[in-house]
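Apart from one protein chain that is not included, each protein chain of the complex appears where it belongs.
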Amino acid sequence: MTDHVEVRSGAYADSVSLMQASRRVADVDGVDAALLAMATELNLDVLGGMGFDVPSAGPNDLLVAIRATGDALDAALAEVEAALAATRGGAGDAGFGDGPPPRTVRDGVLAGGTFASVSVPGADATAEALDALEAGVSVMIFSDNVPVDAEVALKRRASERGLLVLGPDAGTTLINGVGYGFANVVRSGPVGIVAASGTGAQQLSCLLDDAGIGVSHVLGVGGRDLQSRVGGASSRTALRALDADPATSHIVLLSKPPDADVAASLRELTATLDTPVTEALLGADADDLATIAARVASDVDATAVAAPAQWEGDPAATAGPFAEVRGLFAGGTLCDEAMIIAHRRLDGVRSNIPIDGAGELTDGLDTPGHVFVDLGEDEFTRGRPHPMIDQSMRVARIHAELERDVSQVLLLDVVLGHAAHPDPAAELVPAIEAAVASSRAVVISLCGSAGDPQDRDGQARRMAEAGAWVFSANAHAAAFAVECVEGGR
Amino acid sequence: MESTSEPTALTDLLTSSPRVVTAGVELFEAALRDQAVDVLPVDWRPPMDGLGAEVARVMLDPRTQTANATALERVVTAEPHWVSVGTAHEVLGLETGQFLHAGPPISWDEASGPLRGALIGAMLFEGMADTPDAAIEIAGSGGIELAPCHHHHAVGPMAGVVAPSMPMFVIENATFGNRAYCSLNEGLGRVLRYGAYGPDVLERLEWMRTVLGPALAAAIGRIESLDLRAIITQALQMGDELHNRNRAASALIVREVVPPLLESGIDPADVADVVRFVNGNEHFFLNLGMPAAKATMDPARDIDGSTMIVAMARNGTEFGIQVSGTGDRWFTGPAGVPDGLYLGDFGPDDANPDIGDSTIMETAGVGGFAMACAPAIVRFVGGAAGDALDATRAMYGITLGEHPHYQVPILEFRGTPVGIDVTRVVRTGVLPFVNTGIAGREPGTGQVGAGLVSPPENVFTDAVRALAEHAQHA
Partner (left out) sequence: MTVIRVAASTAIRDIVAGSRAHGVVHAVFEHATYVTFAGGRLVAIVTRDGVHQPSAAVVPWTADRRPATPGVQAGAPVVAADGAISIAGVDFRPGRWWEPQPTVRHTERSTLANAAADIAGRLAPLDEDVAAACRELQDALADGDIDGSRRAARRLLGRGPGLTPFGDDVLAGCFGTTAALASALDDARSQAVSATTRATATHILDEVEDATTTISAGLLRDASRGALAQPVAHLLTAAAAGAPVAGAVAAVLRIGATSGAGLLHGCVLALDVLVDGRAEGHARMNERQLA
């Protein structure tokens, strides 16, 4: 039996709490007696009465007295710390209503958050994202315009802490059935997607869903992740996380054209993983997303049939040839993909985000010829809602196109899913009707799943009834538009 | 036999049902709610002055997190003890003609009414002048030397004027060995610290110099030292917040000093006067609490990269702050007029702009930050008891941590919010909640009320800009 008597000065706690703490310590196996109390005269007497040596101490001192068999003392002292910590209480505000709402992500995480989603302006997003990481949770940054050095620093912090930074500029993420940013309602399944392209990931997950193949997670790592400055930092973490995830048995790494060194180093990583990884690196010479989706589907299930849906519009309206194709896009990757397909067969393709070999716009949106515009770029969205959530900019643009006295194919993407416009057809149908009435061919790339809240098939039918040709695969929509121009329909 | 190298945080992320903290576009928050997700929205607003980039630079400074952890650790492990009483000349080396004052540096010409009044009184007290006019003449012609209390490890309530022969409490931080100093509290009403300098004021100062100071010196000498952290801890649980309410702490001091006073051999009549004086002044403890807070905060100074505020102080003209990572630099802005209750016929027109070093209490995590401990005084600021809770709860959002000893019973004994992070003030726009007394504008008036004061925003934005300039690159 050992007696341990300790005086802690300035460690005040109220007597009720200390009585509870004493009981906890006394209950430790091997503890014969324990007293935690302020060293008042009364308590010093009690201590003496228990047979302990009475130390010199005053009422502002905390007494810790334990009698235990040798081995139990350490356990008892650990219990003292735990019991005293418990007297300090937690963050509970029970019974007094909620406190003020958190003003920063840190306070949200401290209040029980397990993941953070940040969509504040780019200059302010770094602080909120860093809050999440320092408080121990992963974060999705939807915001664009986050400086690249901040992105690098955030991702370095994340990897030091075993956390994941999704974004910045991550349009889409889907984790365990929950969509963040813009995401589609797709079935659960074995395919995990690491995506440095938001609409690309949406297109791929929807096409897989149509083929009966489900998705475990879509981790949007941000458009710059595979560029040399960022070096694939989040892609690495995401690939490892999906590799360890039991629900994921196939991984797709989807990116706009990556830096060659980054791509090579990621390839080294994927070679070490247990889970097979399909690289889907988009680019002028690469496969389109419909082809990739078909390949992934058959890799996962040899019996799966990738048959992207299409809805026929007004046959009379598509009898070409047409002088120009006008691509008015909301999704950057979809715009890119359509542009690549068009550029292979048409001369003089121009864009605000031109691929190699295509030209810059010469007169803004009024640039004549084959034009592919990403209307989701900053230059068009500043102070206006993104075309993914509001069709008015594109409706206005369609009417402006109709003013131009030239034969045209209008090619538009319509993106469905969480956070997208609840009923884009309602806004687009009158414009489609007007366009068809003005002898335009209208081709819609409809990026959505059968389970999306907008009712994809209903949306498609309404637009088709208005005369548009609707395709669930963007590549097919683009190819169809090109065929119209060439007069092949 | 299996790879378990993957961090559990990510496994949890991919397998469990989340509670998502959202900051920014409401559309995404709504989309999550529609998916039956547990959402915790942040009441986000743009940082003051659009300083997002500067805040990011400071937060990404690789030193910041560790520096702040160190600063907070020093603050919460401090053990301020009252160890002795001595004159300012003895303990600070103050010579005739030298005076300390509250707040950031200021000259006689810029000094407000109460500060001038207190300096006049102090010159009369030191025998430098026979009349107020003579004192004004001396001060106006450069005959006195002024320095902030904070530059001498000292603090002073309201005008905070310290003269060489005034007795000072000496506080030692047992953990770090540093000391802090403060004059003795004169009581309420017409007193020097509010700028009053009439004969009654000077008479009381003289009694404090000759009777009170020596008596307290003898008392503390007998018990050697008194643990102020323990007193503060208890007082918070007894309804004090230790800035505008010091009633419990003052009573606890009486309990501690009476026995040694009785044993000290001092004339019983003097002992009775001393006990009556201390007992009759429910703010007596403020002048112990402030140097305790000062002794607590000083070790947290000068930590490169730290964004913790180590001093907030007002001189009646300007409100100033000092930040750990920017050394002795003061960031100042115009002092506001407190909003509160006024004594008798006084009103806002009689009030001087905010004054005093007593904001060291909020800096150290009590005062307004512990308002939830002191619902009894919310009426000072025209509020309800719930406002006291809200005030403290709001302060958690701008502080680095919670005090392990100073607890708020009504918040389930949660620690008080401590360690104001200047970047969080700028990010949230939530200003430190500062309780204060209100001094009369005219020299010689004294206290006219008590209430709340809002610090000027620019002191925080200027500090963040300065931190950003010196931030190391991530």
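Note that the chains take the letters A and B in the order they are written out, and that residue 1 is the start of every chain.
The definition used in the following text is that contacts are C-beta pairs under 8 Å (C-beta built on N, C-alpha and C of every residue); 3 or more make two chains touch, one makes a residue touch a chain.
Not measured: the values here are computed from a predicted model.
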item	value
Absent-chain contact - pick from A:G49, A:G70 or A:P246	A:P246
Selected residue (touches chain absent from view) among B:R19, B:R204, B:R222 or B:H470	B:R19
Contact residue for the chain not shown (choose from A:G189, A:P257, A:G448 or A:G467)	A:G189
Hidden partner interface residues of chain B, rising order	2-4, 11, 15, 17, 19, 33-39
Residues from chain A at the interface with the omitted partner, ascending	112, 177-178, 185, 187-190, 214, 216, 244-247, 249, 300-301
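By definition in this document, only the chains that are shown with their structure count from here on.
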item	value
Where chain A and chain B are represented by their mean Cα positions, the distance between them in whole Å	44
Touch list for chain A against partner chain B, complex	9-12, 14, 17, 60-61, 87-94, 96-97, 99-105, 107-109, 111-121, 123-128, 130, 132, 134, 136-138, 142-143, 147, 149-150, 152-154, 156, 161-164, 175-176, 178-181, 216-217, 237, 240-245, 247, 274, 389, 418-419, 453
For the chain B and chain A complex, residues of the former touching the latter	3, 5-25, 27-28, 31-32, 34-35, 37, 40-47, 50, 52-53, 55-56, 59-60, 65, 79, 227, 229-231, 233-234, 237, 386, 389-390, 393-394, 396-397, 404-405, 407, 410-415, 423-424, 427-430, 473-474
